[in-house]
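Take this structure, written in structure tokens, and hold onto it; I'll ask about it next.
For this depiction, one protein chain was excluded, whereas all remaining protein chains were kept in their positions.
To keep things simple, chains are lettered A, B and C as they appear, and every chain counts its residues starting from 1.
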């Protein structure tokens, strides 16, 4: 199993790591039994994600996808951020080993969960906008 | 499988090889199906084996035991030659690999067969003196 | 990378120089087929006989009780399937093993279950030991075989083999042990310990990968596993893995000769590692300390995941391994860590460091300097960690 140079770069020096006390949207997906948990913090101003941070308990791929995904949505309007797919993240990382593809799903989900949380805090029902966030079990624990 | 130096010596330069037109006892044992055939020629004078020759179709051990066996009986009285066992031949050769022990039985048998033939030519029933010569099948083709 | 500290000797070891030197002639000029009758064939045969003698000597067996195989896994497959299938003809279709065996044993037992065998998987205690009385109680009329590993590959616990051997001998049940991790670290005596079959592998003792051996006590009959030519006394077909067998012989001799000194040295290094890693808060040692391989350190760090830990160690020039599922790309973390009662989360954050003959105190000091920093760093980015 080999990670691309890009993955290793993001793993070794991940961007946007940490907590964010003043976030206005927080999403957490995965569970420890499955092996990985991702927590995403966003700060939204005028429907734009002005800042983002993450915490990840998971493998190198999980950490690298978190880092890359946060890079990709930082400064983007929510509508654009919602379009981010795990495929796009994987491509931006120059690919992932097949057994690690599931880890990238988590980042996509964590962003959606954070945005949903943001809408909820604004009193807006996120479901029509964000859609259902599938349970971790469904996404990769097969 | 490894032959002793003694075996290789007798195999490479066997003693007493050849036919003997004026033999007064000839014995042949074994059969080609089993893989080895030994023909022993003796010339007996005054109950002493004054000359002996052999022909062998068989492995290195068969040739070496023929050579050693003929050496051991040459110049011996018939009574002594009849006491020659395959064990003695094997010992004189510094041993044989286990899978090759059966080859040495043939030399013992060939000598007995030649002596029996000698007695028969003299009009003497060899059986009480030489005993039954077992069939090749019985001796090593198991 | 400036520094390279190899602390994964339970995964595999570096071929020793003496082993390599012993092998080279058989990879170059002495290439005869050991079954051939001419000079280089006979030499090859003699070299294998010599290696067999060395392997036998190291475990107090007879030379003709040693069969060379393609790896430790083949030895396990052969011993277990060979014994089971042979004894099934006598109506014995029950096997006893433990839940924390190596996959070479576990998956073999599982495949025998599909063939109709019944397998009892004994649990182990929280320290990582099989109980001899559990073995005794599990033995039935129709038990063909007991197979319990000599020492566990992940947590290094040395099992009560002599006691289990005694029980099996008394009850007339065959006893196999996978000693792949114990060989070279523990002095083994197959006779005193009543071992009927023993698996070993070259690459754990500084011989190359891809060669192993199976000891089968004289008088014990098992079915063949690899059908073919007349090699290995008609019991294992296939042209002999000449150079690697010679290497295995040399490695067994080296391991056997230097065992006590090596063990004494490594025990000190091991304890230094354990004691200092346990100073990191929220950390636990997996496997008992008492009967433990001199080579094995296995520590769990709460709040972090093993693959990330290994990758960061690698970036610092340290090679280790983990019970993390992420490392293997599978879902469940190590069955061994789960067997001794660890939760999934903490099992994920485990690190195995395994020492070997070539490790030095400097290696240990370097690891002790790097690991706490790396753990801290991962904990800082972990959503499940709170001080």
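Operating definition for what follows: contacts are C-beta pairs under 8 Å (C-beta built on N, C-alpha and C of every residue); 3 or more make two chains touch, one makes a residue touch a chain.
Just so you know, these numbers come straight off a predicted model, no measurement behind them.
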Chains on display which the left-out chain touches in the complete complex: A, B, C
Sole residue of C:222, C:311 or C:375 that reaches the chain not shown, by the stated touch rule: C:311
Subunit C residues touching the omitted chain (full complex): 1, 6, 8, 11-15, 20, 23, 27-28, 31-33, 35-41, 69-74, 76-77, 102-104, 107-108, 110-111, 201, 203, 208-211, 224-230, 237-245, 307, 310-311, 313-314, 318-321, 327-328, 330
Positions on subunit A contacted by the hidden chain, ascending: 1-2
Subunit B residues touching the omitted chain (full complex): 1, 8, 11-12, 14, 17-18, 28, 32-39, 54-60, 62-63, 97, 99-100, 103, 141
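Rule of thumb we're sticking to: only the chains that are shown with their structure count from here on.
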Centre distance in Å when subunit A and subunit C are each reduced to the mean of their C-alpha atoms: 40
Subunit A and subunit B, separation of their C-alpha mean positions in angstrom: 90
Residues of subunit B touching at least two other chains: none
